[in-house]
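Quick notes on the structure that follows.
Shown here: the complex without one of its protein chains, the others still in place.
So, chain A:
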């Protein structure tokens, strides 16, 4: 995917030169291995800072919320689905946007690489499917599939669902994956086991809200955890308050989440809170045959009613 960079720079430059957009949202090279920084380019001559590789896991749709300019935005499959969701939820208008589609082959998971290597990671480079990691202890190579973000490895929407331009030809979609195997494993636990599992999962949380803030869905002007009249949830490190935050946030994302993985990726303490939203994605799929952000022409599962909606869960 690093071969996209040149085309991206040309595209951004052209769109800015032709005044089709006022700004382009993309990524620039980060200062750390496996990190790129979302950036905004306003001048054609600044387009050369744009880059693309397997470290662009942050969801750029998050940077569109309530913007009023004409915007060019690079969008991999999940980003494009969140752009669709943003348009449906009136957070941005379709005619403001020039969506530059980026067929995606998955993002790498820096924690998987850290866990599989010895010593501090000094440099990570990619060449096709091969990821080379340089550490203080030496060099190690991985096949990309081994170190990919889990959500990417089960992704079935790698190509953008809407686009005005494309950076490259579409990539083949994965069809032989089970996106919900991890949810099924938790479903299979008995009540106590599941409680203990979630306790352990959320135990390291420091309530920095990186998961919420990295999420394009979490754009409420005041999040329920920040409300003071009434105060819905305590502000300390009490396990019940921490759980309340995570569980309620997940429910607010029901039928809207694209499993882009930005939340898990952003978490400084490595919590896989995606498990919560995925359970709801699975329910939406099973109950309403609904996957978020696939079409501008359909209303989301939870803001429309149909006479044949299943109701056997209402007891």
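The definition used in the following text is that a residue touches a chain if its C-beta (ideal position, glycine included) is under 8 Å from a C-beta of that chain, and two chains touch if they have at least 3 such contacts; residues count from 1.
FYI, contacts and distances are computed from a predicted model.
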| item | value |
| --- | --- |
| Name of the absent chain as recorded in UniProt (options "4Fe-4S dicluster domain-containing protein", "Phenylacetate-CoA oxygenase subunit PaaI", "Aminotransferase class I/II-fold pyridoxal phosphate-dependent enzyme" or "ABC transporter permease") | "4Fe-4S dicluster domain-containing protein" |
| Sole residue of A:13, A:91, A:265 or A:278 that reaches the chain not shown, by the stated touch rule | A:265 |
| In chain A, positions touching the absent partner | 30-32, 35-40, 58, 62-63, 114-115, 120, 122, 136, 204, 206-210, 212-214, 222, 226, 234-238, 265-270 |
